[in-house]
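Only one protein chain is missing from this complex, and each of the others stays in its spot.
Right, subunit A next:
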C-alpha cells in the first residue's frame, strides 16, 4: 500500500494538500465496469433508443412459478408481480410466488408472532421497533449538534407531477420530482436548477432529516437560535462550495474528496458518489454518453443473463438470491415492494455470474441498499424508504438499477477477496484488527483474551457486511461519504481502522463483561440512536488510527 497524504478531515487540523488532486478516479482501477462492452454479445441498441422514455421490453426475471416461459412480455420486466396498489401489503402478499415461505403469515390464527423490524436480536431499545421511529429518533439526536452532512434541501413544490403516468402517486407512496425526466438525462440538472437553500423550515419538508429544524424554529431559545444560525451559515457555505465543485466543467476530484470526507449534502449525494466512484466521468461533456452507454450495457447484461428459462440460470446462485432478497431490509417498505425486489435480484444475479470466483455471498445484498436508496432519492421528493418504485417511469427505474449495479461493482472490486473461497480478505482484516487493538487498547485486548473471546466471533460480520448489521442505513450512507472520499482502498483498509475504533468505543463496558456478555453485547450493539455525529466521531478516530498505524505496519504483527 502506498502512502499518500490524506484529505482534510473534520475535527483534525491537517492542511489539505494539493497532491491528492492528482489522484484521478482511475484509482479505482480499470475493472470490468469499463470494458464490459466487450462481453455483451448482442450489439447494444442505439443509445438514442435508450434515452427515450419507453425502452423495449427486456425479458422477465424467471420465477419458479411464473408460467410466462420464454415469451417476451409486453410490459416491463419489473412487473412480474405487481404490488398491491391500495396499501402496503404484508410480506406474505408481496411475493405470492413463494408459497412455502409466504404462506406462513397467512391464514394461521392464534399464533404468537413477534414482528420486529430491527434485526438486532435482544435489542432493548423499543424505539427501534419501526424504521420510521428509528429515523425520527435519530433526528432528535441530530438536532442541535449536527453540522455536517445535513444540508437543507428545497421545499417540495406543490404542483403535481409533470407526467400523467405518475398521477398514481399518493402521499403514502411517495412523490416523484417534477424534473425526474431531466435528472435522468443529466444528474446535475436538479442541482443547477435549484436556487441556493432558502430559509429552512417554512415549507413542507421533503426529507425527515430536515424536521428537527422545524421543531427548533418553533421554539428557539436565544442560544439555540444563535447556534442554528451559525450552523446554517456553515452549511450554506459548504453547500456553495459543493455546488461549485460539482457543476464545474471538469470536476476537481481532489476538491470533491476533500469536501465529501466531511459528509455530502443529501441532494448532492447521488452525483457526488457516482463521481467519486469513477462511474460518472469528471469532465461534464462525457457524462451523457457514458451514462447512456453504461445503462444500456447493464440492460443487455440483464437480457443475456435471463435470456433463457429459469433452468438456464445458475441454480445455486439463483437459489441463494431468491432466499435472501425477501430478507433484505425486511420491514422497510421500499424493500418489501415487488418492484424493488426484482431489481435487487437482477443486480445480485448479474454481478454474481460475472464474478464466478465469489458468486453471490450473503451480505452483498445489504451492500446494494445504500446505492439504490441514494440513487432513488435523486428522482423523488419523499422518503426513499417509504417509496414504491413501481410509481417511477420504467426507464428511470432501469437507470437507478443500472447505476446501482455499476457502483456496487466498483465497491466490490476493492473487497473481492472478502467473498472468494475461505474469505481470505476477511481473515486478514480480522487478524490485523486484533493486532491493532492489542496496540491501541491493551487492557481490552487482554480482557478479551482472558475471556477466550476471539475477534473472528464478532468482527467477521463487521467485515463481511461493512458494519451494515451494526449501524443503520442512514449511518452507513454517511460513512460511505467518507469511505468514497478516502479512495478505492477504504472499504478494505480504512474500514479496518473504523472497526477498531468501533470496538474500542465500548472498551469500558466490555472489560466488565464475561465471555457470554461480551459476545451477546457485540451481537446487538446499542447504536439505534446513532446519528451523523456519532459516525463522524468514529470516522475521526479511525482517521487518527489510520495516520498513526497505516505506514507502520511492521510495528504490529506481520
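The rule is short, and it goes like this: a residue touches a chain if its C-beta (ideal position, glycine included) is under 8 Å from a C-beta of that chain, and two chains touch if they have at least 3 such contacts; residues count from 1.
What we mean here is this: contacts and distances are computed from a predicted model.
K.L.:
For the chain that's not shown, choose its UniProt protein name out of "Acyl-CoA N-acyltransferase", "SCO1 protein", "Ras-domain-containing protein" or "Ferro-O2-oxidoreductase".
P.N.:
Going by UniProt, the chain not displayed is called "Ras-domain-containing protein".
K.L.:
Just to verify: which one of A:224, A:327, A:354 or A:505 makes contact with the chain not shown?
P.N.:
The missing chain is touched by A:327.
K.L.:
Of the residues in subunit A, which ones touch the absent chain?
P.N.:
91, 99-101, 103-105, 108, 111-117, 119, 121-122, 316, 320, 323-324, 327-328, 330-331, 358-359, 361-363, 365, 419, 421-424, 427, 431, 434-435, 438, 443, 445-447, 449-452, 454-457, 460-461, 464-465, 469, 509, 511-517, 519-520, 523, 557
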